[in-house]
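Note that one protein chain is taken out, while the other chains of the complex remain in position.
Just so it is clear, A, B and C label the chains in written order, and each chain counts residues from 1 on its own.
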Amino acid sequence: MSSTVAHDFQYESASYQAQTAVAGMWLFLATEVLFFGGMILTWIYSRHWNQLGFDAGVRQTDLSIGTLNTFVLVTSSFVYALGLLFIREGNIRQLIRCCVVTLVLGLIFLALKFGVEWPEDFAHHLFPSAPNFKISGPSEGGARLFFIFYFIGTALHGVHMVVGIGLLLWVIRRARRGEFSPSYHTPVTVVGLYWSFVDIVWLTLYPLIYLIGRGR
Amino acid sequence: MKPGMMRLLVTWGLLILLGGTELAASYLPLARCWRPLVMIPGVLMVLVVSIGFMEVKKGPVIVRAFAVAAMFWLFVLLALGSADPLTRTNYYVPDIHVK
Amino acid sequence: MSMGMTDMVKISDGAAEGSYLTDGWTLRSWLLSTDHKRIALLYLGSITFFFFIGGAAAALVRLNLIVPEGLLGSAEAYNRLFTMHGVIMVWFFLVPAVPVTLGNFLIPLMLGARDLAFPRLNLFTWYLFITGGAITLWALFVGGVDTGWTFYTPLSTTYSQGHVVLAAVGIFISGFASIATGLNFIVSIHRLRAPGLTWYRMPVFLWSIYSLSVLLVLATPVLAITLLLLALERLFHIGVFDPAIGGDPLLFQHLFWFYSHPAVYIMILPGFGVVSEIIPTFSRKSIFGYKFVVWASVSIAVISFFVWGHHMFVAGTSVYSAVLFSILSYLVAVPSAIKVFNWLGTMHKGFVRFDAPMLYALGFIGLFTIGGLTGLWVAALAADVHLTQTYFVVAHFHYIMVGGMVSAFFGGLHFWWPKITGRMYPEMWARVAALIMFIGFNITFFPQFILGLLGMPRRYFSYSPDFQVLNVLSSAGASVLASAYLLPLAYLTWSLFHGERAPANPWGATGLEWQTTSPPPTVNFVEIPVVTEGPYAYPPPETVHQQNV
Partner (left out) sequence: MKWWLPQASNSAAETDHLLWGLVLLSFAVLALVFGLMFRYIVKYRAGSGLDRGAVAKKSWIFEITWTAATLLIFFGLFVWGADLYVRLFETPKNALKIYVIAKQWMWKTEHVGGQREINALHVPVGIPIELVMTSEDVIHDFSVPAFRIKHDVLPDRYETLSFTANRPGTYELYCTQFCGLDHSKMVGEVVVLPQPQFQAWLEQNGTGDTLAAAGRILFTRFGCGGCHGSNATGSEIESTVRAPSLAGLYGSPVPLSNGTVTIADERYLHDSIVAPEQQIVAGYAPIMPSFAGQLGEEDLLQLVAYIKSLASERPQ
C-alpha cells in the first residue's frame, strides 16, 4: 500500500477524513438513540396505565434465552474490539478471524431469538393480536400491550442485527482483499461502532423485556 | 498482554458483573412502581460499552459532544414525555360526603 | 459513513475551469453527480414540483370554501384534499426547501470547502427524497388519506379508509433523507471550514443551517418510530395507541408533536438565516449583535424540543404538564424576538437599497412578526382553549410558514440566483412579484384570524353562513397569491436563457461564496481562500460619506 493513503478531494488528509467518518457514525448513532427512545416512551406509557397486566406479560418471557443472548452479544462486541486491536498492529489474519467469530456469535443470537424464542412464544399463543391469547381475564389488555412492545422491540433490534451482519461480511470481504492497514482501517472502526451500538440497544431492551416486573 | 487488551477484558468483566446484579435485582420484592430501578445497572452497562468498546474518549471532541447530546435529548423525550401521564389525575370526584 | 469506494469521488479534468453547469452534459452526469451544486439543482426542481402540487390542493380547498355548503359537493374529497395539502407542503416542500437547495449549494462555498463531508450520502438523500415523494404521491392520487396531516389515532389506525400505511411509508423514507442531510451538514460545518474561518467568523446563514440540522437529525427519528408504530397498529389491528386494550391515544400525540414542533422550527430557521444574510448586504452594514443572533439560533435548536405540549392543551393531558409546556413555549419565543430586533438594528444607520431580495426580507420581518405574536396568543393557556382547532391557528402557522418561510425562500432564491445560474433575474418583475405576493398573502390569511376568533373550526367542509363573507375574501386573496407564485417561475426560467451575465459579486456582498466566479467551477475555489476577518466586514457608516451606491 502507498504510504500516503488516498483521500477524497475535499479533505486535506486521510486521517482527517477517517476521524470525520467516525464523527459521522457517532451522529448517526445519536439518531438511532432517539429512534429507540420513542420505543422506550411507549414502554413507559403502556406500563404506567396497565402495571398489573404488563408485569404478567413479563413473567411469560423466557429469561434463560434472554440472559444467554445478552452474554452472546456482549462477548461478540468484545471479540470485535479485539479484532480492531489486531488491525491496528497490521495483523489482518487475526482481524478476519475475530470478525468471523463475531459473525458467528451474531448468528447464534439471531438463531436463539428468532429460531427458538419467537416460535416458542407463538406456540404459547403470546402473539398480541392472537384471538386465543394466553392471558385472559383482568390483565389481558396489559399483557397484550407488553407483547406488542416485545415483538416490535425485538423485531427492530433483529433488523439492526441483520444490517450489522451484512456490514461484518463487507468488512471481511475488504479485509481479505488486503485493503486495510494500520494507517487505513476506517470501515473496521465504523462498523465496530455500529455493532457496539446494537449491543447497547439490546442492553436497554433486556431489562425492559425480561427483568422489570419479574419478581413477585 | 497486547496494549488495550486490559481495557477490553476489564470492560467485558464489568459488563458480566453488572448483568448479574441486574438479574439479581429483578428478583427483589420491590413495590410495583419502584421496579424500573432495575434499569440502573442497565444504564451503567451502556456507559461501560461506550467507554470500553466504542472508545468514546478517543477521536475528535465532537464525538463526545454527539454522545452527550444523544443522552440529553433522550432524557428530554422521556422526562417531559412522561410528565403528562404521571401527573394526569383521572377524573376525580370532589368529596361529596365523608362517611 | 463513506461507502469505502473511494475511487467514485474523483475530480474530472475540466473541473477547474468553466462552471459546474458545463462540466458534463449527459443525463448521467446530472443524475449520478456527487457535486453538491448539481444535487442542489436536482432538489430545486423536485421541491418546485411538490410546491405546485401542494398549492393546487390548497387552491381547491379555498375554492370549496367559497359557499357555506361546500362547492366541491363531497366532504370525502375535501378531507382528502386538505390532508394532501398538509402532507405535501410539510414534508415535501417546507421541511426540505431551503436546507436542501440553498443549503446544499451554499454550505461548501460559504465554508471555503470543495464539497460536503459525504458527497455520495448527499446524492443518496435525493434518491430517498424522490422515492418517498413518489410513494406519498401514489398514496394520495390512488385514493388519498382522510386523517389530516396529523394522523391522530384512533381515527388513523382503526376508523380511516384512506391509504394511511402507504402515505406513512412514503414520509418514513423521505424522513431518512432529512436525517442524512442534517448529518452531512453538521459534520461538514464542524470539519470542513477554510483555514482562518473560526466559528465566530462564519455567516449567520451557516449557524442557522447548523441549528436546523441539529433539529433534522434529532427530531426526525422520533417521527420514524411514530409512523412505524402507526402503520403496524393499522396492519395488525392492535397497538400501543389502541384505547380498547389500555393503550393511550395521547401517546401518539406526544410522539407526533415531539417531532412536529421542532419540524416547524426546521421550517423557519433557514428563513432566519437567509434574512440575516440579505439585510446586512442591502444595508451595507454588519449585522447588529452578531453573537446574540447566532446564539438565538442555537438556543432555538435546543428549547424547541421542550415545548411540544402546547399542541395538546385541550387534548386531555394533565393540567400540570400543560402549565409546564406553556411557560416553556413562552421561553422559546424570546430568541425569535431577539432576532427581529437585531434585524432592525442592522438597518439602523445603514444604506438601505430596495432590490427584490430586500423586499422579500422586509416582507418576512413584517409577516413573521405577526405570526410570532399570534403564537403568544395560542401559548397563553386560557386563550388557547378558545383559539385552538379554529381558523386562528390556521392563520397563525400560515403567517409563519407562507408569510415567513416562503418569502425568505424566494428572497434567498433571488439573492443567490446570480451565483447559482450565472444570470441576473429581471429586477422590475421580481419587485412586482414580491409586492403582489405580500398583498395576496394578507388578503388570504388575515380574515382567517377573525374567523378563528369567532370560533369557526378548522378542517370544516361546510360551515355556518355567518362566516361566508370572510371566507370568500380569503379565497379571493388565495387566487391573487397563486398568481403571484407563478410570476417567479416564469421570469426566472426566462432569465436562464436571456438574463444578463452575472458578475462574481453583483451585490458587493461579503462572504466566501461571492469570492468565486458565478456560476462557480465544480471544485468551488481554484485555491482554498484564507479567512482573515469577520463575516460582514462592510466599511463602518461614518467613514462612508455621500455615496450613490
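Here is the rule we use: contacts are C-beta pairs under 8 Å (C-beta built on N, C-alpha and C of every residue); 3 or more make two chains touch, one makes a residue touch a chain.
Please read these numbers as outputs of a predicted model, since none were measured by experiment.
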Where C:A322, C:V402 or C:V523 are the choices, the one touching the absent chain is C:A322
With the missing chain put back, one of C:A244, C:L496 or C:A537 would touch it. Which one? C:A244
Which candidate, C:T48, C:Q389, C:S479 or C:Q515, sits in contact with the chain we can't see? C:Q389
In terms of residues, what is the contact footprint of the unshown chain on chain A? 50, 52-53, 137-142
Chain C residues touching the chain left out here are 70, 75-76, 79, 146-148, 150, 152, 154-155, 158-160, 243-244, 246, 249-250, 283-285, 288-289, 292, 313-316, 319, 322-323, 326-327, 330-331, 333-334, 337-338, 340-342, 344-345, 347-354, 362, 365-366, 369-370, 373-374, 376-377, 379-386, 388-390, 453-455, 457-464, 466, 468-470, 540-542, 544-549
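Throughout what follows, only the chains that are shown with their structure count from here on.
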Taking mean CA positions as centres, which chain lies farthest from chain B? C
Among the residues of chain A, which are close enough to touch at least two other chains? 19-20, 23, 27, 30, 34, 37-38, 41, 45, 49
Taking each residue of chain C in turn, which ones touch at least two of the other chains? 190-191, 218, 222, 248, 254-255, 258
So in the complex, the part of chain A that touches chain B is made up of which residues? 19-20, 22-23, 26-27, 29-30, 33-34, 37-38, 40-41, 44-45, 48-49, 51-52, 55, 67, 70-71, 74-75, 77-78, 80-82, 85, 88-89, 192-193, 196-197, 199-200, 203-204, 206-208, 210-216
Which residues, counting only chain C, touch chain A once they are in their complex? 1-2, 4, 6, 9-11, 108, 113-119, 179, 183, 186-187, 190-192, 217-222, 224-226, 228-229, 232, 236-240, 244-248, 251, 254-255, 258, 523
In the complex formed with chain C, which residues of chain B make contact? 60, 62, 69-70, 73, 76-77, 80-81, 83-85, 87-89
